[in-house]
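The structure's right below; bear with me while I get my questions together.
Just one protein chain is left out here, and the rest sit where they should.
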Amino acid sequence: MSLFTACRSMAEWTAEYLLIPIFNFQAGLFPPFSNPAGSVADWLGTDGGLDTLAWTYAVNIAFMVGMTNLILVIHLERKIAARIQDRRGPMLSLRSLRELKEDLAGEAPTWKFKDNYSGIGIIQNLVDGIKAITKELIVPTKADRFLFTMGPIIFISSSVFLLVLFPLSDRFAASSAPAGLMVIMAAFSIAPIGVLTSGWASNNKYSMIGGMRSAAQLMAYEIPLLLSMAGVFLLAGSFDPVTIVEQQQEGTWLFGLPMWNIIPQFIGFIVFMICILAEVERVPFDLPEAEAELVEGWTTEYSGIRYMLFLAAEYIRGFAGAAVATILFLGGWAGPWPVPPEIWFLIKVYLIIIFWIFIRWSVPRIRTDQILELGWKKLLPLSLINILIVILMVEIYPYFSNIITLPEVF
Amino acid sequence: MAEMWISMGPQHPMTHGLWTLKVKVDGETIVDADPELGYLHRSVEKMGERRKYFMNTTLTDRLCYASSTTWTHCYTHTVEELMEVEVPVRAQYIRTIMLELQRLASHLMWAGAYMPDLGHITGALYFWRDRELFLNLLELPSGSRLLYNFIRIGGVKRDLPNGFEEKTERILKLFEQRLDEYSDLFENSKIFRMRTDDVGKFTAEQAKNFGITGPNLRGCGTKFDLRKHDTYEIYEEIDWDISTREAGPGYSDCFSRYMVRIDEMKESVRIIRDCFKKMPAGATLASRIPVRAHGEAFRRTEDSRGEAMMYVVGDGSDRPYRWKIKSPMFTTMSACPHYLKGYKLADIPAIMGSIDICIGETDK
Amino acid sequence: MNIDEFMQQLSSSKGVSNISKIRKNTVKLDLTKEESLDFFVSIKSEFEHCSLISAIDNQPDFELVYHFSCMNQSIVVDDSNCAVMLEAHIYLKREAPSVDSIANIWFGADWHEREAFDLMGIYFIGHPDLRRVLLPEGFAGHPLRKDYVYEIHEEEW
Partner (left out) sequence: MSNEREPGLMDIFVNPMKVTLKQFFKSTFGKPTTVMYPLERRDPPPTYRGMNAVIWDLCIGCGICGEVCPNKCLKMKPEDLSEQEKDRAWYGSHLAKRKSKAERPAINFGHCMFCGFCEDYCPTGAMTMTDFYELADTNREGLIYPARSMKVELEDLPQLPLTNYMMESPVLDADPCIGCSKCVDNCPTNCIIMDLGPQNKTMKSGKTRNVENPYFDYTICIGCSTCVKVCPADCLHMEPISNSSSSGLIPDETSQEA
């Protein structure tokens, strides 16, 4: 039972027992509105109405999963970074907050925690979120108000959109488009437009340079990224994540281990990992917001929840990037039986994210000209070599030649 | 993008203090630069004219919060020359130990501040963690963690406490071990080398003309260190070498300046060990310390950032008539348009960080 | 060249008087304002580093003290590797104190001269960019002069 069918049956149930009676009741109660309310009730009875309702549920569930993951990713980043740097990281827990409240309520407020104070500090993310929401949204006087507001909307909506596009398993997917990965990559490349927009609209030189760098980086890395994915598409003969994952289970190599794409297409994997790091703008490729020279890059002028959502969206993009890497090269949700496939998928995604976190806190940032040089002069040829290797493999091994077909889209 | 002026500072992550660097960029390439100072000007020289000679050590402590002992030493050294005070030998040894510990702390402070400039936050915390070790050491005799006020006119405030040598040796061992460990994280790291190699070059000839001194000059391969060439305290009795390194024939880049400082830290460890070996017993404060002085005195010492110079004129009262401070960073920063031109915008933090700016001493 | 030979050589220069050795490696001399630029050009080859320019308000007149250091060991003190310094004093009149700029000879003197102009009000003729360096533009007066009037703010408590 896939996620969508579950949502569909849930939609049927809620429509029949909850929504249609409510709308009918409304239609009876307020005669002037009887027509619209009644027609909504009628529409919910149809197939199209139920599908729409089911989609709403599916998207919401995917969004919830994504957002929960987001908090986990941010927390992992904070804790691992802290441990790498010989710190403790956030330690705030609900209990310590309560004790603090008790302390503050007393006559003479003391900031001394109780001795048994401890916590893993995941609440720190919520606290930061609350803080960001309560802050003032500042728009610079000479900024382009419309574009200044549109920038975050483009960036954040395109990033959140990513969450519904990739499946957690073959049965847990909000959407199952035949060109799924193409849509994901398209959604990925919307965000730099938002970056450019907000960078330009901020009327700040740092923001503008940040936006420009983002655009240049997109240009340099989008092409090798897609070329490195092309090898996978050639092998699977499809853009559909489910097909790609299934294809990776077919072959075996040493000790009967599945022949995931990372084995035959190791060059492609390396190129993809570098490019996706640049795509989601993490260290060492976080040039658009290089804080040493550009203060905060294109987010310099943003405040409050807008800034927070920018940060959150970057983590969502990081999560989505890791998910794409898992689907393409690491066998997706495939894994030994006792663990459900969704968990396998998340384990792999989190391993990649932890790897990225380690890279982020181990290396400095690369310079603009070097990043462009790397993209155009090294990664582009490498990704072409990867395609060449795939084609040669297909020619040499009969196993591969059986399955190579052109994707359905063409 | 057309050419435009970007004003970096006074509040900017690159500045390490309060100053403004106006850069003219063509796209990402720097065409021109104009440094501006004065945001942290406290008029230390004028303040010093109102205070007695011995009180000014609190001002010199605050010239550079990263290396306060070296500045205080430079001042007391000059005033001792003015007042013709003989410093006891043991006090000289203690001073040398404190100076070298301070140099270590200052270089670690610089290294820690340099890493975020390159986007490497972990490096900052590693180096600052090690700096804490030396701050703990400096705290033991002086009683303060940052502004020690330990070196006094005529000697030092008090003798080293019991067990100081063992504690120092333990920390030095740990520090050497960690410094070896870091070599993979920093100087051998490919991306670190990409950011620092062939960036911010100047030749030794240029450096001397610009007035650049200290580790930045030694980064050009010039063997010039005031601890050897205009020796003071007991540096000539100690066994150590001047650490130099050059990126190419006679010029330096960010990486060679980084390596010179790393090597200098290792030399400082050597000096401290040798000092403990040779330290005699005795008094730590001169028996005769005048409060009034007449005449003029000029001394220069090797600060952690270059040549610190002080020129004190006394008119017979208990306050200096004129007190002139020369900060090595003052002239080094004045030349920054020369070694910034032609590099990328992202190189500004890498270059300005590598020369080890301290605005406190520059703005006085 | 030994430092004593150097001192002898100096004594033949124009505008130089009162040559003395104040430390084993420091030569002190007085210069006249008019001959200063020629003298500084002539010592550039030995003293490639302009260390410090300090201005002193001697009430009523001003005194400029130049410190140069020799880094290339062209002048030595006996057989040690001690670096030689030159200390040159120039005395200026109180009214419109001015002297030739040496910023074109030593770049390192650039900001020292700006600082002396800023805090002591000494004009350097021929300086490429004589602005205030530490104090803001439009600041009135030169605070390191002894006749500068300032308020002492003391908080009552």
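Some observations on this one:
So that you can tell them apart, the chains are marked A, B and C in the order they are listed, and the count of residues begins at 1 in each.
Basically, contacts are C-beta pairs under 8 Å (C-beta built on N, C-alpha and C of every residue); 3 or more make two chains touch, one makes a residue touch a chain.
Keep in mind the model is a prediction, meaning the values are calculated, not measured.
Across the complete structure, the visible chains that the omitted chain touches are A, B, C. Across B:K157, B:K278 or B:K341, the residue that sits in touch with the chain not pictured is B:K157. Which of B:E36, B:D263 or B:D315 touches the hidden chain is settled by the complete complex: it is B:D263. Only one of B:R42, B:R129, B:K223 or B:K278 touches the absent chain when the whole complex is considered: B:R129.
The chain that is not drawn here is touched, among residues B:K22, B:R51, B:K223 or B:K341, by B:R51. In the complete complex, the hidden chain is touched by one of B:Q92, B:S189 or B:S268, namely B:S189. When you scan B:G9, B:P141 or B:P337 for touch with the missing chain, the hit is B:P141.
Interface residues of chain C facing the missing partner chain: 154-155, 157.
Interface with the hidden chain, as seen from chain B, comprises residues 51-52, 54-59, 61, 122, 126, 129, 132, 139-144, 147, 149, 157-158, 161, 180-185, 187-191, 193, 243, 259, 262-263, 266, 283, 287-292.
By the touch criterion stated above, the residues of chain A touching the omitted chain are 80, 82-88, 91, 111-113, 115, 117, 358-359, 361-363.
Following the convention adopted for this analysis, only the chains that are shown with their structure count from here on.
Taking the definition of touch as given, a chain qualifies here only if it contacts chain B and chain C alike; none does.
In terms of Cα centroid distance from the overall Cα mean, chain B ranks first.
Distance between Cα centroids is largest for the pairing of chain B with A. Computed centre separation for the pair chain B/chain C is 24 angstrom, with centres defined by C-alpha atoms. Averaging C-alpha coordinates per chain places the centre of chain A 64 Å away from that of chain C. Centres computed as Cα averages put chain A at a distance of 46 Å from chain B.
Residue numbers of chain C whose C-beta contacts span two or more other chains: none are found. In chain B, no position touches at least two other chains. Put simply, chain A touches chain B in their complex at residues 81, 84-87, 205-206, 209, 212, 283-284, 286-287, 290-293, 295, 361-370. Interface residues of chain B, counted against chain C in their complex, comprise 37-38, 41, 43, 45-46, 205, 208-213, 222, 224, 226, 228-231, 298, 300, 307, 309, 311, 313, 321-322, 324, 326, 330-331, 333-335, 338, 363-364. The touching residues of chain B, counted against chain A in their complex, run 1, 4, 6, 8, 12-14, 28, 115-123, 125-126, 129, 185, 189, 191-192, 194-195, 344-349.
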